[in-house]
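Heads up, one of the protein chains got dropped from this complex, but the rest are sitting where they should.
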Amino acid sequence: MSHLQLCLAFSSVLFAVGLTGALARSNSILVLLGLELMLTAAIMNFIAFWRFGPSHAPATGVIFAVFAIAVAAAETAVGLALVISVYRHQRNIRLPEANRLRG
Amino acid sequence: MNAVLVIIALVTVGAAVVAMSGRNLLHSVLLLTVSWAGVAAFYLWAGAEFVAFAQLLVYVGAISMAVLFAVLLTRRSRDDVAAPPASRSRGIYAILSGAAVAAVLLAAVSLAPLSSAPTPPPSVTVRQLGDQLMGPHAASLLVIAALLTVALIGAVVLAAGGSPGNPEDEP
Partner (left out) sequence: MSLPATTDSSLLERAPLILRDWLTGLLPGPARWAANGLIKIVAILAVFGLLFAFLTLAERKILGRVQNRPGPNRTGWFGLLQPFADGIKMLTKEDIVPRAADPVLHFLAPVALIAFSLLTFSVIPYGRFLLPVDMDASVLFFFAIGAATELSVFMAGWSSHNKYALFAAMRALAQLISYELPLLLSVVPVVLAAGTLSTAGVVAAQSGWKWGFVPHWHVFTPWGAAAFAIFMVSALAESNRSPFDLPEAESELIAGHLTEYSGFKYALFFMAEYFAMCALSGMAVTLFLGGWHAPLPLLEFIPSYFWFALKLLALLSGFMWVRATLPRLRIDQLTRLAWKFLVPLALINLGTAAFWSLTIAWAGPLQPLRWAVSLALVAGPFLLLGRRLSTGLGPRTYRYA
């Protein structure tokens, strides 16, 4: 297995772990953490290809990864604010119970 | 080279697995922080120093704390951080889906015609990054800045609840 394949396998396994966690848990914050893991695994792919793949513009992989980390931070902030809002209504953060549109 | 990557991968994936399957929410968050630090170690191994430090600063230094505050603010009693796993069947289905996705991805990775020729490590200096960010990618930079501002203002408004402030709070 070449280095590139090893890195991609690493990020694939991390993605699968994040997916399993997001699907299996019913606590909103744990689902958010699973989502974050999936996003992190996707960003790792960019760096893996930047390091081992042929590249025409050498800095593009790094720049994309930096932008993606920034977007992930924004998304986590908004997601956590949503979790706090939902908690204010239903006094717990169990995701299956947040299925009513009525406020 | 391979041994270091395997160790980093084992630590990261191991911490992630224990985090996702844990019963204590806070332990899960802290183990996930270890996992993010492991990803930063992977970036360092690949030679992308700037991204590694950005990952540490953003994920370990900021996102982990936001998640910890959210955990502390959304519990009703001191011991309400237990997160029992969902029903067995749901767990089994989730593991099956995760395994299926992993199998598809790993198959794609091993069968793809990726060249395994050893490439020299690309080195991008911070100055080159800066030139690229302010040159060809300036538009993306401005869009990301606007996105971050809007997202953070929105998060503050959402979390604050929009209720009128107590006049006794003013100094």
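Side notes on the structure shown:
Read from first to last, the chains carry the letters A and B; within each, the first residue is number 1.
Throughout what follows, a residue touches a chain if its C-beta (ideal position, glycine included) is under 8 Å from a C-beta of that chain, and two chains touch if they have at least 3 such contacts.
It should be emphasised that the depicted structure is a prediction, and the values quoted were computed from it without experimental measurement.
In the full assembly, the chain not pictured is in contact with B, by the touch criterion defined above.
One of B:V11, B:L68 or B:L148 touches the chain omitted from the figure, and that residue is B:L68. Screening B:A9, B:V39 or B:A54 against the full complex identifies B:A54 as the residue touching the chain left out.
Residue B:V126 is the one among B:L111, B:V126 or B:A139 that touches the chain missing from this view. Although one chain is not drawn, its touching partners on chain B can still be listed: residues 26, 30, 33, 37, 49-50, 53-54, 56-57, 60-62, 64-65, 68-69, 72, 78, 125-127, 171.
As a working rule, only the chains that are shown with their structure count from here on.
Taken in their complex, chain A has these residues touching chain B: 1-10, 12-21, 23-27, 29-30, 32-34, 36-37, 40, 44, 47-48, 50-55, 58-63, 65-67, 69-78, 80-85, 87-88, 91-93. Touching chain A in their complex are the following residues of chain B: 1-2, 5-6, 9, 12-13, 16-17, 19-21, 25, 28-29, 32, 35-36, 39, 42-43, 46-48, 50-51, 54-55, 58-59, 62-63, 66-67, 69-71, 73-74, 76, 83, 85-86, 90-91, 93-95, 97-99, 101-102, 105-106, 109-110, 114-116, 119, 121-122, 124, 128-129, 132-133, 137, 140, 144, 147-148, 151-152, 154-156, 158-159, 161.
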